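Below you will find the structure I want to go over with you.
Of the protein chains in this complex, one is absent; all others appear in place.
And then chain A:
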Amino acid sequence: MAQVVIRNLNKKFDEVHAVKDVNLDIRDKEFMVFVGPSGCGKTTTLRMIAGLESVTSGQILIGERVVNDLPPMDRDIAMVFQNYALYPHMSVYDNMAFGLKMRKFDREEIRRRVHEAADILGIRDYLHRKPRQLSGGQRQRVALGRAIVRHPQVFLFDEPLSNLDAKLRVQMRVELKKLHERLGTTAVYVTHDQVEAMTLGDRVVVMRDGVVQQVGEPLELYNRPANLFVAGFLGSPAMNFSRVRVAAANGGLRIENEGLRLAVPPPLAGRVGRYVGRELTFGIRPEDLRIATEADPRDLSFEAVVEVVERLGSETLLDLSVGADTMVAAVEPDAPARVRGRLRLAVNPERMHFFDPATETAV
């Protein structure tokens, strides 16, 4: 068990600056998820923690030790790879025992630990098979087993679920979560899938172009994104954005463009007030829109034309055109909507987001 501390971490590959000044405290027993689009530096950061990439500048500490110059074998970590990286010429048992054999554990202890891990993961029956005789999910479990027999200080996961089919991925996600709760080992998990990030992480790091965008608990990131990128990256369907102009009206504030004319709720007015006469990016999540009733005030609702209706069963997604913008609204499953029909939609005033168009940071 250990914390992982990253200080001013940088990585340059020739011309490419892949990781820029990353600072992070990963607490003991925490499940930390790195998420971001491909090429954002999340895997490179993980590989630097593992010792598979050299550090250009900065420090990485595991526990109390600076590990910058330690080879991977001395860092007391275990890693699960996207393609599982099972040793194809060894049985499942030998795959799991390899790390312990390398560390000169005695035979009895190796046997005990491998069986213990195999029981946790439900792969006891496959111990004598070769990896090629296993299904994708079973291979994934072996890869996990190989990591947990070592009782390392930190688990590193590099997109471990992305080679599985959708159903199995959901199942393994739950198992990973359970496993972490049971073992309590600090875990660093890299994924490009925001659902995995939200569901697995105690905290989530969102990265883009080698820069950390925001660190926080999943719901904190979801409800209070620090910038436009985080707001758009987390959540599916993604948050709606619309360029608006801020105006003063009747003692309050108003945002407006071709299709929208909404009152700014008083709690936000202070921060938005600085932008009177200027433009802002307004953001609202699809689930914070609903079909308006007569009771809804006119200045917290707007009119839209329905372009596409997607009925998912649990909810209905409406693709709308609002002035020059398109928006998505997630409304109740049996919502009375038809293509090309006009609708009034009400916004949840507590969940409106505003971003500075130049800096893209939240207002």
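One rule holds in what follows: a residue touches a chain if its C-beta (ideal position, glycine included) is under 8 Å from a C-beta of that chain, and two chains touch if they have at least 3 such contacts; residues count from 1.
Here is the rule we go by: contacts and distances are computed from a predicted model.
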Name per UniProt, for the chain absent here [options: "NADH:ubiquinone oxidoreductase", "Helix-turn-helix transcriptional regulator", "Carbohydrate ABC transporter permease" or "SpoIIE family protein phosphatase"]: "Carbohydrate ABC transporter permease"
Residue of A:A2, A:M48 or A:I77 touching the missing chain in the full complex: A:I77
Residue in contact with the excluded chain [from A:P88, A:G277 or A:P336]: A:P88
Among A:K11, A:K42, A:R113 or A:R146, residue touching the chain not depicted: A:R146
For chain A, residues in touch with the removed chain: 50-52, 71-73, 75, 77-79, 81-89, 98-99, 102-103, 131-132, 139, 146, 150
